[in-house]
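All protein chains of the complex are present and in place, except for one that has been dropped.
Right after this comes chain A.
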Amino acid sequence: MKHFLRMFIQVCLYFYCKCLWRCLKFVVRKLTGRCELQRICYNTKPGAARTMKIEASLKGSKSKRLQTSVSVHPDAIEKTIDDIMELKKINPDINPQLGVSLQACLLQIVGYRNLIVEVEKLRREPYDSENLQHEEMLLKLWKCLKPNSPLKARISKQWCEIGFQGDDPKTDFRGMGLLGLYNLVYFAEWDTEVAQQVLSDSLHPKYSQFSKVEWEKKKFDKAIGYSFAIVGINVTDLAYNLLVSGALKTHFYNVAPEAPTLTHFQQTFCYLMHEFHKFWIEEDPLDIMEFNRVREKFHKRILKQLQNPEMALCPHFAASESLINM
């Protein structure tokens, strides 16, 4: 009986999605004199809620022009807006604000898509020890995190001190490629104090809780905390999944008044690293073996936060921030 009911509900939903919803939209347009896009712009204040509704409306439209407007090139946005206004028979002189609002929303929508493409490109690029730029970035990471301790050799056990798994960090970048390295370097370079604090804590987070004898015994056991670099790469993985699945739309549409860029993504990474560190200490797991469990719990928490359309994870971006040249 339960199965039958579920099936019945899904059949009803299907018919609603296909036929009723369009009839409803037609009726409302006749009643209010405004098309859906106008209703959204007038009734919702600027922010993620408005942009996401516009995006859903454009994607679900029966007109091909509207459907494809979400994936145009940023330079073609103005022309696209003109086309949309013409298609919906909206007079730009009577509704000047509409064009501006639509343009802002479309810029964010298109920017998010392009950011996904850019991030994917970086992720697919593997770390190459023959590439001087990659090597320089890796050495910069060391210098920012450990300014007082010079690196003795490119391949050395010292890398474990900042949380890499072996004596050559190259192998740890698998999966996230250059994206992992870029994020770590951004964190270490622009949020240096926080990064160094997180690194230091990760090596011995429970220092205050042990007696001197116990501490001496556990001090050289590196698994007492977690590996900074590996966790960083895992957090990049988390951020990447959030971006690609669209969960970060709420955050970016709220904090980036123009198109979201790579810098915004890296700043989000810094925030996630810091939050994860605080979460790890709060959870107080036995040791690094519980990492995946804690990571999953953290992921669920962030997803829940992002479901609120007013949410902005870290609202500290300047409106126009030029891309840092790496």
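We take it that a contact is a pair of C-beta atoms (placed from the backbone, for glycine too) under 8 Å apart; a residue touches a chain by one contact, two chains touch by 3 or more; residues count from 1.
We adopt the following convention: contacts and distances are computed from a predicted model.
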item: Record-based protein name (UniProt) of the chain missing from this complex, from "Kynurenine--oxoglutarate transaminase 3", "Vacuolar protein sorting 26", "ADP-ribosylation factor-like protein 15" or "PIGU protein"; value: "ADP-ribosylation factor-like protein 15"
item: Given A:K79, A:R174 or A:K278, the one touching the chain that is not displayed; value: A:R174
item: Identified contact with the non-displayed chain, of A:R34, A:K53, A:R123 or A:H277; value: A:R123
item: Identified contact with the non-displayed chain, of A:E135, A:E258 or A:D287; value: A:D287
item: Hidden partner interface residues of chain A, rising order; value: 3-4, 6-7, 10-11, 14, 123, 160, 165-166, 171-172, 174-176, 180, 222-223, 226-227, 230-231, 233-234, 236-237, 240, 287-293
